[in-house]
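A single protein chain has been omitted from the complex, and every remaining protein chain is retained in its original position.
Labels run A, B and C following the written order; every chain starts at residue 1.
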Amino acid sequence: MQIEFTRQEQAFRSEVRSWLRANVPAGERPIHSDRNLDIREFDLEWQRKQFDAGWAGISWPSEYGGRGASLIEQLIWHEEYARAGAPRAGSCFVGLSHAGPTLIARGTPEQQAFHLPRILRGEAVWCQGFSEPGAGSDLAALSTRAEIDGDHLVVNGSKIWTSYASVADYQELLCRTEAGGRKHSGISWVICPMDTPGIELRPILTMVGPNDFHFCQVFYNDVRIPLANVVGEINDGWGVANATLGFERGTGFIADQIQNSELVERLIAMARERRGLDGLSAAIDDGDFASRLAMSRAEMAGVRAMTYATVSRAANENPGPEGSLVKLFFSEASQRLRRLGVDLLGPEALELSSDAGLTTPYLRSYAASIGGGTSDVQRNIVAERVLGLPRGPRP
Amino acid sequence: MQIEFTRQEQAFRSEVRSWLRANVPAGERPIHSDRNLDIREFDLEWQRKQFDAGWAGISWPSEYGGRGASLIEQLIWHEEYARAGAPRAGSCFVGLSHAGPTLIARGTPEQQAFHLPRILRGEAVWCQGFSEPGAGSDLAALSTRAEIDGDHLVVNGSKIWTSYASVADYQELLCRTEAGGRKHSGISWVICPMDTPGIELRPILTMVGPNDFHFCQVFYNDVRIPLANVVGEINDGWGVANATLGFERGTGFIADQIQNSELVERLIAMARERRGLDGLSAAIDDGDFASRLAMSRAEMAGVRAMTYATVSRAANENPGPEGSLVKLFFSEASQRLRRLGVDLLGPEALELSSDAGLTTPYLRSYAASIGGGTSDVQRNIVAERVLGLPRGPRP
Amino acid sequence: MIDMEMSSEQQQIVDSVRSLLTDVLPYERFVPRPTPVPNQDRAQFPKLGELGVFGLGLSEADGGVGYSMVEEVLVARELGRFLVSPTAIATMIGVHVAQAAGDPELARRLMQGGTPVAPALAFNSAKNHFAGEYHLVDGDRAEWALAWSEAGVALVGFDDWSELEAVPSIDSTLWLARVRFNGLMPDLRVVAAKGLWRRAQLLVCAYLTGVAEAALDDSVEYAKVREQFQQPIGGFQAIKHRCADMLARSSVAWNSTIFAALTDVVEGQDADFQAIAAKLLASDAAFRNAAINIQNHGAYGFTGEHHAHLFVKRAHMLDRFGGDATYQKQRMLGAKPPSQESVSL
Partner (left out) sequence: MIDMEMSSEQQQIVDSVRSLLTDVLPYERFVPRPTPVPNQDRAQFPKLGELGVFGLGLSEADGGVGYSMVEEVLVARELGRFLVSPTAIATMIGVHVAQAAGDPELARRLMQGGTPVAPALAFNSAKNHFAGEYHLVDGDRAEWALAWSEAGVALVGFDDWSELEAVPSIDSTLWLARVRFNGLMPDLRVVAAKGLWRRAQLLVCAYLTGVAEAALDDSVEYAKVREQFQQPIGGFQAIKHRCADMLARSSVAWNSTIFAALTDVVEGQDADFQAIAAKLLASDAAFRNAAINIQNHGAYGFTGEHHAHLFVKRAHMLDRFGGDATYQKQRMLGAKPPSQESVSL
């Protein structure tokens, strides 16, 4: 057991830090709203910049054009990235963190040769098409169907909660290619070009604000996709989709964790400056605020420790369902923290802020225990796969 | 809608109050420990005193010797009783609040004539024999069996969590008189004289303290009970046991609620007097303690309001599963409160106190969400019977 | 007489309000439009006025309907359920202020519903005056604001506002502005000692309880029909137990609110105590139930397409009206608890 970065790792950190300091875009990332092409341009430009400097695909093997960084280097990269205030991968996220790695794991050489460079070079935006209106937590119950017609699939149905659908070039699309049979079989993983005729989008407003269109619902009406776009075996899409689960090996939360750690520090500083309810003493002299701030500070330190542990475990063996543990704890801790932020803010909390404020991140935190698998789903996973408790009575 | 006691009710309250003031035993109730006959004597004597003054069986119809008080009068009685610091019914509880009412509802005239006066006059102690080691939350899964042999039942098996078994004369015993068939049928409700040969007791220590033997496990080894002791139809014991559910019509928590309300006030007074961590300001100036005290004060006020609402509803119609709601909220609120007590106490919390202290009641509060149906069971009841949500997937 | 059940007359009042609201202010009005529209609830207030909503608790001699605070509380709960603009609550209170402060003409006008009063949420509750900074809620082009401080409640006319500045609102269905009131003691005011603040507080509690109950109803309804893993999600303990807890919380909130109102009506010495307890419990129920309702709906609950998020946002708005939970906790500890004597009322 040890936590001490090697000389090489420290050198890597210095390199990352100076490069980021010099290159992180100065301007704010455009607002993510309905069909905002600016955001695509912003994200792709930032991706190109990283590519040109050799940072693109930090976790991708170098034979696929990635940086091929070690897990610890990835940890360092994500830490420095967040601390430098670098913009989120945004519309490049699905390509870099899910579609790309899936293609690496299961794609044909042709699929890889075509798509991987485009993702890395910031030339193509990907989105995800997994969830459906009728299949949320029960993802495998999906019913979007694809019938084979010659050398094409003909897709009909609908996907939902698709981020960046309106600016994406491709979608990783799960659809049912064989009816009947068991729920998890008969699904295929398909590369769906978003400009194919028959695709329609409906932007979905979030609760965060009146212009916050984070997701789309995507409708498929006789959408013809070449059979060559199927990744992996046909009908084995469930396996393909799960091939990259845990691909991030515990590094996935680092940005959020650091952002929240910084938020705790900001709130503590704020509580030292602002007057409390009596208008005289500082807010931090109120034991209730003090107690919540102290616990949040400890919790965020705990999440960091847990992240290091996960990364160090993943370096030795395949990551298991332990990622669910981090998510479970972290999502609730960050919800508590962000609620604390608006409570400290008092009256001003009623004013919708920018993302750098406190109210908007607070509203956004409602998604923390829902997106990427609800806390209920995480608890099932932890209880059944880590603790070995029996599956619940399900029909 | 109205909450104003009538002149008659106020007069009733005065009468109760002065009688209690003059008659509540001065000494403390003996400790409830293993085979402590003192406690039986104490409880029965207090019951006799109430009987002599005409207060026994406050909720029982007068034709069965009870006081026949209205529901509001019962509420007043319980409030005054608790405020006067009158001793808990203790070993008389099961007779007065469960076995007696069951006999009134389903007993034969002979059973009633024999037992009811003995309960009221403080001559007989009853205990309950429902739960079994293998049938806790799933009460109906009980397996203690009773075979018919001539004009007797022969009982074999075991019951658990029986309070006052060691000082009881009779037990209300649920046993299986018909094997096979559906889980809720084939059970009978039997009056079991505790001096019948073949009954053995094993006292069970609680977590409260090294002498706190609140329960017994009861073993039955060929225990012969006359068939005449069956109450209601044979094999209909489940119905008999449920005949008096909700008999208390919301008054069951009044004593606990008042005790906890008084505890909040005591803690607030204590927090004003005791120094906080810094040794200078009062503990109540710590916003964390203040916040918890304020919420507990509000919660106990809320429980009182809820009790009044339940009683007022029960006066109009049969009480439904709403009692579960009060229990659900109250048990957790009182656990929070009692934990707050030991937190305020600081170092002294490590010293086991008397029941009038803070540590012992704190430890006892762990039972609040377990005894009388766990909080999980209450949530199932509320969700299924009040909200109409589907029963969970059970085989 | 301990009776906390609605009489048939009270039930009728509730039914008629509910039926009107179902007609004119259904949740569907919150479905987002391509071009967002400002809150239109106030346009329906004359209909509410016609029904007597705003003069419910004023005596018939003063031109009101002649019921007590209890009936007002029953109606405010429905306003909360339907997420009616909180100007409705401020208007109900404003009527009493105008009448008590000697402007029956204004009281009459407010009662009709054509002159909505905007709630003014104090940044800090001043001890003995009304001047200071406030948030004005849904008060665009309003004539009157209802200011509330420890001094009491007051109607502050448009002419006495300054530095009005519209700000982005946490709840996009409610226009929000910062404003400064300069008058230390507006003419139209009722001092705290008169107890009108308790009525105001309990109307806010009732609204918050309505929010908590509506969030529960929303969850239960969804849990019965939404299927995952081939069964209604309401069959899963995770969901059903959360719903049970929601009911426990909203029941406590409601019973505390109505108990406090009934205590006020009989002039119980613990009326302050009960009104403060009710606010803490109602606010807590609204916040928690609203958050859990979003969770129970999954991603759908996080959208702006369903109204679940509005329960959260209304909880924030109303929590601050008359002082938020932090403030109420301070007051809770300062309040006089019911004495043993007061049990005999």
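Here, contacts are C-beta pairs under 8 Å (C-beta built on N, C-alpha and C of every residue); 3 or more make two chains touch, one makes a residue touch a chain.
These numbers come from a predicted model, not from an experiment.
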item: Shown chains touched by the chain that is not drawn here; value: A, B, C
item: Residue, one of B:Asp212, B:Asp256 or B:Glu322, that touches the chain absent here; value: B:Asp212
item: Among A:Arg29, A:Arg297 or A:Arg336, residue touching the chain not depicted; value: A:Arg297
item: Touching residues (missing chain, whole complex) on chain C; value: 236-238, 241
item: Hidden partner chain, residues of chain A it touches; value: 1-6, 10, 13-14, 72, 75, 79, 83, 261, 265, 268, 284, 290-291, 293-295, 297-299, 301-306, 308-309, 311-313, 315-316, 322, 325, 328-329, 376, 378-380, 382-384, 386-393
item: Interface residues of chain B (partner: the chain not displayed); value: 131, 134-138, 141, 160-161, 204-210, 212, 215, 277, 279, 286, 288, 342-343, 346-347, 349-353, 359, 363, 366-367, 369-371, 374-376, 379, 392, 394-395
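Keep in mind that, in the parts below, only the chains that are shown with their structure count from here on.
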item: Per Cα centroids, the chain farthest from chain B; value: A
item: Chain with minimal offset from the mean of all protein Cα atoms; value: C
item: Distance between chain centroids, defined by C-alpha means - chain A, chain C (Å); value: 39
item: Averaged-CA centre spacing for the pair chain B and chain A, given as whole angstrom; value: 52
item: For chain A, residues contacting two or more additional chains; value: 286, 288, 392, 394-395
item: Sites on chain C at which at least two other chains make contact; value: 231, 236, 239, 326, 329-330
